[in-house]
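Only one structure is covered here, and it is reproduced in the block below.
Subset of chains shown; positions unchanged.
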Amino acid sequence: MKWAIVRFPGSNCDEDARFALEKAGIRAEFVWHTAQDLRGFDGVFLPGGFSYGDYLRAGALAAKSPVMAEVRRFAQEGRYVIGVCNGFQVLTEAGLLPGALLANLNLHFTCKEVGVRVERTDLPFTRLYRQGQVLRLPIAHAEGRYYADPETLKRLEGEGQVVFRYAPLGEEAHYNPNGSLNDIAGIVNERGNVLGMMPHPERAVDPILGGEDGLPLFLGLVQEVAG
Amino acid sequence: MPRYQATLLIELKDGILDPQGRAVEGVLQGLGHPVESVRVGKVLEVVFQAENLLQAEEKAKALGKLLANPVMEVFALEALKELP
Amino acid sequence: METLAREIGIPQEEYRAILKRLGREPNRVELFLFKVMWSEHCAYKNSRPLLKELPKEGEAVLQGPGENAGVVRIGEGWAVAFKIESHNHPSAVEPFQGAATGVGGIIRDIMSMGARPIALLDSLRFGPPEDERSRYLLKGVVSGIAHYGNAIGVPTVGGDLYFHEGYRENPLVNAMCLGLLREEHLKRSRASLGRPIYYAGAKTGRDGIGGAAFASKELSEDKEEDRPAVQVGDPFLGKLLMEATLEAIQEDLVEGVQDMGAAGLTSSLSELAHKSGLGVELDLDRVPTRERGMGPIELLLSESQERMVLVPKEGKERELEEVFRKWGLDCVPVARTIPERVFRVLFRGEVVAEVPTEALAEAPTYVRLAQEDPEVKRLRETPIPPLAADPGETLLQLLASPNLASREAVFERYDHQVGTRTALVPGKGDAAVLWVKGTRLGIAAKVDQNPRYSRLHPRLGAMHALAEASRNVSVVGAKPLAYTDGLNLGSPETPEGYHELQETIAGLKEASEALGLPVVSGNVSLYNESGGRRIPPTAMVGVVGVLEIDKRAEMGFRRPGEVVLLLGEEEGELGASEVLYLLTGQEVGHPPRIDLERERDVQEAIRELIALGLTQTAHDLAEGGLLVALAEMTFPYGLGATVEVRKGGLAALFGEGASRILFTVPKERLAEATLRLETRGLPYRILGETGGKTLTVLTPEGVLEWEVRALLAAWQKPLREVLDG
């Protein structure tokens, strides 16, 4: 299996994404933001970072890169696309996922471990998790407050497109780190092949890094293909 | 070709929570300047060439459309002037 | 020219030295070259003779002081480049951009060595948090560091932060960066003869003209409008420049690399030539510019950010240009090396300056009269007033005091994990630990310094700084290899100021020798004073060590039922302590003495226990002494402990001292652990056991008990209020 990791100018979790994919046994190749062709790849990973410095709005300028037209086509064919953190922002800015990611309510970049509940397990990304399982995953972003208009939100909830939700790890009352509506941490498109999430599963794939709760996400992709 | 400078305002839609505006409100209150509300947006001063004012206006609006995110933002062409 | 020299602040005796070295009058451009190159910031005029004394050799040292950063070997062909640098004055003027550009600058220093920057630490000093301006500066600085470091994708994994009256007018912002490289990729600032020198990165504008000179002057009372233009950092461009430069090095396209820092093109090119034993001819007309009509002096002195200088290997010119084109950056030849050892500058086809590189590089140095400030002596010799306080309350208050309260509100704003190397995040261990992926190697780093100790006893303060930074590295299980020092002091031109500089370096020397730690890089920032008030002499020491990644210790109690032990003396001292300051508002007395041999032994001992797997939890005792350290160990996992102490006074509970470490051992391995300590002849005591949700301390005067939750709340709140408020 071979995945493309798109490198926008300013992406900085590209190496981390490769590390996680390879750890799960997936071959990973970097693809430049000017690429026009994603044939031969089984999936596309949009990594975190500060594409174009996050200038104007996080993900806004990257969403206009040439490669994004190809990512759109790729997604329309039903193949897998994952956007993490800045990658999620790029996906919403490009209209591949509904809604938008606004400035955290605390108005600053926040890097810490949070609880993330798995809301559905019938997706390749989540098939190795248990329904309702609360993962420990790091977040690191300044614009992660998920927003969508009430209708869109209702549709997302109705169709079960919310995949990950912030949840308490212990008894803490303030577990939503950024003010996301409905505690949303990650969503999929209707078809279920495009995933966007703010927490970083690729940073939690080895005990040395403080946890492995992100690894099953990548292993799930492998299993999906293995059948 | 004449050069134009457009002032584009990109602001959050009404009804979307603007924590930055809230924070500024708080600061002003703390400094003894009570205000009712503050909303923070972006202003872009763009310089470009166009045939004439009409075309410049069109271009400026196209830029605004390109640069604002309709999910949460609105844009307005606040000013447009020809540069000497 | 002499009048101009005076106007731009070149002292008369230096002007005369310039005449002598040139054998003629300098022209206007040349005068400005001397002005910046002979500034304290670039030339170390006052510190160089003293710094010579520091030990620089060591088994692990690949590159000592003198290059853009020091480099140490860590094994398996890997090496670490590291350095600390100050950005105090720019941060005082514009905290956000000042701190951001400070981070950008130190990252480029590390890149210059051929290393990939993998971690940042920040060492910050501000006036008291009650002071509105100090709060404004703190917030701006933290945001600026986050802005640059997060975006460029180098994690900020640690640091330290102190509030002290002495920094009210002169905040300190020092940033340390670590880079990882293969030994064979080590680069230096060198060029061979006849090579083109390329300029890469951002275009040159009128940013921070004369900033280097500015940094060495007392912060003037000038109106804000009169201050030099602020330099603005662009982490986005910085990231592209970093990737392009590293790619060029990886592909073996360059023979020499140099960042453009203070004094811009002038300093980077003239030093490159000087170190190579050559001269350089610079054609200013080729320099990419952002603004129109820039004159030669502006071009030469501009401190525009995100710029590098590269010397391609013979025949690799095109490939180098290609790499930078791919990353969307300018990369053009602006100069070439020449046999005459001069710095020759062409502007519009004419030579506008030609100065021997040696004359620029080797400014006169000064050895001055030193005398201790009698006021400092008086404070140090002031007897400790009798203290009485309820220890139950005191612990809560200490934990909530500005210098001890949780730093979470700061480090949470820094991405401390990007790069997926961070094995110990801030707050989890006394030092940060980074994993060298693909190996079992880990790198540990911590920066430290206590302003109270240094103010009252500059020599001892410097010794403590090195000892503590090193101890922090040891308690995570790493063997300290070398250090970098950020020396921040007042003016050396007063006998009191010079004395502090001399004593600080003497203290570092003594501790370096005793602990066997060489210095490999550093930075000196003098003239940090205003209105005749010097900052406390502040030697920020950043120690780097190496460990086996699976054998690392954290600071938090994790498993109930483990035995808690104290290694080192039971009782601390009250002189210059936090508890004394808390209870009396005074900073007086003699700081704790330090037995450096004991220090070395204690550190060796804890490393041995960690390496043998006898302990996985260790924490050093610092400000606030025993009870504060115990409380800190309950925080990461919310697990309490019950301990018994033989003495209940404030000195025993909250007194401070060097060479003390708390750690835990599983019961079944207790005998083995204590035997090791006995063999080494080190004092230790079994204090109690981990478990429960309280911290319970049995003292001869009675039982003290706190809910861990209550301690945690008191500790977490204060800085949150400052930063988020």
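Chains: A, B and C, in written order; residue numbering restarts at 1 for each.
Going forward, a contact is a pair of C-beta atoms (placed from the backbone, for glycine too) under 8 Å apart; a residue touches a chain by one contact, two chains touch by 3 or more.
Treat the numbers as computed from the prediction; the structure is a model and nothing was measured.
Just one chain of each kind is rendered; the file's full complex, by chain label, has copy numbers A x1, B x2, C x1.
Note that only the chains that are shown with their structure count from here on.
Chain B and chain C have Cα centroids separated by 41 Å.
Once the centre of each chain is set as its mean CA position, chain A and chain C turn out to be 35 Å apart.
Residue positions 106 of chain A are each in touch with at least two other chains.
Touching two or more other chains at once is no residue of chain B.
Residue ranges of chain A in contact with chain C, taken from their complex: 9-10, 12-13, 15-16, 19-20, 48-50, 52-55, 106, 108-112, 138, 140, 142, 200, 202-203, 205-206, 208-210. If you check the complex, the residues on chain A that touch chain B are 56-57, 60, 64, 92-93, 98-100, 102-107, 147-149, 179. Taken together, the chain B residues at the contact with chain A in this complex read 16-17, 19-20, 23, 42, 66-67, 69, 71-72.
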